[in-house]
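To start, the structure under review is shown below, and the notes come after it.
Every protein chain of the complex appears in place save one, which is left out.
We just call them A and B in the order they show up, numbering each chain from 1.
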Amino acid sequence: MAAHSQAVNVRAHCLLAAAMATLVAVGPVRQPTNPPIHQFTRIISLVPAATEMLYAIGAGPRVIAVSSYDAYPPDVKRLPSVGALLDPNVERILSLKPDMVIVYGSQMDLKQQLARAGIDIFDYRHAGLADIAATIRALGRKTGDGPPADSVALRIERGLDDIRRKVAGRPRPQTLLVFGRERLALRGVYASGGIGFLHDMLQTAGGANVFEDVRMQAVQASTEQILAKRPEVILEARAANSAFPTGDRQAELDVWKTLAAVPAVRNGRVLFLFDDRIVIPGPRVVEGTLAMAKALHPEVFR
Amino acid sequence: MTLERRFARTLLGFGALLLATLVFAPIVGSTPISLRRVFDFSVPFADNTDAQIFFIARLPRTLAGACVGALFAAAGVVFQGLLRNPLATPFTLGVSTGAALGAVLAITFNWSIGIAGISAVPAAAFAGSLVAVAIVYALAQARHRGLSTTVLLLAGVTMNAFFSAMVLFVQYFASFADTYRTLRWLMGDLDVSSYQPILAALPTTIAAFAIFAWLARPLNLLSLGPDSAESRGLDVTRAQRGAFLSASLATGAAVSIGGPIGFVGIIIPHLVRLLVGPDHRLVLPAAALFGAAFLVGCDLIARTILAPVELPVGIITALIGGPFFLWLLIRRP
Partner (left out) sequence: MLQAADVWFGYEAAVPVLRGISLAVVPGAIVGILGPNGSGKTTLLRLLAGTRHPQRGAITLNGAPLGRFSRAALARRMAVVPQETHLAFDYTVAEVAMMGRYPHLGAFEIEGPSDIEVVDEALDATGTLPLKHRPFATLSGGEKQRVVIAAALAQIVRLPGHRSLHEGGQAEETDEGFLLLDEPTASLDLAYQLEIAALLKRLRDERHVAIVISTHDLALAATLCERIALIRTGEIVAEGPTAEALTRERIRQVYGVEADIFTHASGQRIIVPIRRAPNGRPDA
């Protein structure tokens, strides 16, 4: 009789196991896999970099208004503009009935007003190069475009890594990265300090920032400092609409001649990079970094 | 002691101070340099970093500071004598605000002078100062024979307010970066990196100082009041015109080089009067020399105290000027 009960036990176990296995196999098919993804469909972006991110992750068609500084992709020029960092037009924003607005972290008043109106916000903050991918992911999760955002972020990370690999092992030229100065004069020269995404971009592109040791995003570089740092390359980076007019380019190059003793000037390595992809920390940052890398290491990037 | 002796002593004393400052300032800075290496002519200039820093960065900067300091201090003395008020400054009559408007426009709209590749900002600043001077002068002349200092003061204060409002207006439409650059310009910047801005301002500087030399005795007389001055043989209208125009030109030239650096034009005249008395024949040259030394000293502090960050020189002059003024007020017997 004991053998018979053992056999029954075994059969019961097997049946139970089979039933459970069936349940497990069938269960997920029967139940919904995730809660439904909420997509924001009326998005306003006050941040040009974020606008580019939205378009990159496929949320472009759902953008209804942009900032006054937005220019890419070209589609955005058709969209209404609602101001920018210093002068957001709250009335206009509200009248367009958005369900989400991308704002700068410092726009306190605007955030309060939008919160009172019950409109969701995405708090954008400028940070380093690495944070661009993270911001894209976060934005995608927020707007309901998670998977496309992830893939864009991944592409960016891989693209940057690719550049890093290509310049690895090559000597890094001491570079002065100038992002602003007086026209036709070497007064008020502003260069990238040792933190911030311009600095990160320079590092990734295979350059060494002469102001690496200054823990600020922007440094007003005096004549003495430039002479003391002896940069081997001077990169003047500007947004496309701040480019020097073609007729003035030579004159703008010539202003550096007062510092003729600086290696970059002596060896003719003062370069202009008028490229929005460099100054906007958005999805095109890989292309921007590539442009910078080409300028620094022309022999690698044919 | 006769005036001649006092004059000689004053010139020698302040002159020596200025000379010492001019020698010392280019040697000191955030980057240590060796004087021997600077003057080691066997090393090609292109490789001699110390020499480059000395001759390209620090020497022009020191000379610019001396020039600007002398101009502001002397202009301050003359304005105070013209307006018969020891609280007047080179900025009281709107000259520097006009210059600021010129500079703001040039910075915001990226003006440039194609010929000779000169940056437009100093030229625009000087032009702005001339416009301010012309308007204030025309207003002050309008209703009176001669120049009424009361109307001058009112006109100047009004234009100050008006130009300031215009500056804010332009800044509102400027980009963030331009606004920041304008703000920094307003705080003063002596890093000229070449002798060109100094040379450009030289004709105006020489003209202004020539008129200052002539103005010394008339300013003494003017302090008695225009009628008393007239009865002592002074052509009061001519003297007032000369004072207003020369001091305004001096201010315009100084602002075009280094921006509107405050406090020099009011601290130095006061300090100098405390030291040498109120006779303008002593005060004017002493103020010019002392102002030069003072500003070079302030710039030295500005570029070394928080190295490697360089502070705008206007902050240092303000930090020194404010407490000095408090002290002046408190000590008044």
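Following the convention adopted for this analysis, contacts are C-beta pairs under 8 Å (C-beta built on N, C-alpha and C of every residue); 3 or more make two chains touch, one makes a residue touch a chain.
All of these numbers come straight from a predicted model, not from anything done at the bench.
Q: Among the chains present, which touch the one that was left out?
A: B
Q: If the hidden chain were put back, which of B:Thr89, B:Asn160 or B:Asn220 would touch it?
A: That would be B:Asn220, which touches the missing chain.
Q: Contacts of chain B with the missing chain: which residues?
A: Missing-chain contacts on chain B: residues 2-4, 7, 80-81, 84-86, 213-214, 217, 220-225, 227-228, 230-235, 273, 277-279, 281.
Basically, only the chains that are shown with their structure count from here on.
Q: Mind checking the centre-to-centre distance between chain A and chain B? Centres are C-alpha means, answer in whole Å.
A: So the centroids are 45 Å from each other.
Q: Quick check on the complex: what are the chain B residues that touch chain A?
A: 29-31, 45-49, 52-53, 56-58, 61, 107, 110-114, 117-121, 176-177, 181, 184-185, 189, 191-194, 303, 308-310
Q: Show which residues of chain A lie in contact with chain B when the two form their complex.
A: Chain A residues touching chain B: 85-86, 180, 182-188, 190, 213-214, 216, 219-220, 222-225, 227-228, 230, 247-248, 251, 254-255, 258-262, 266.
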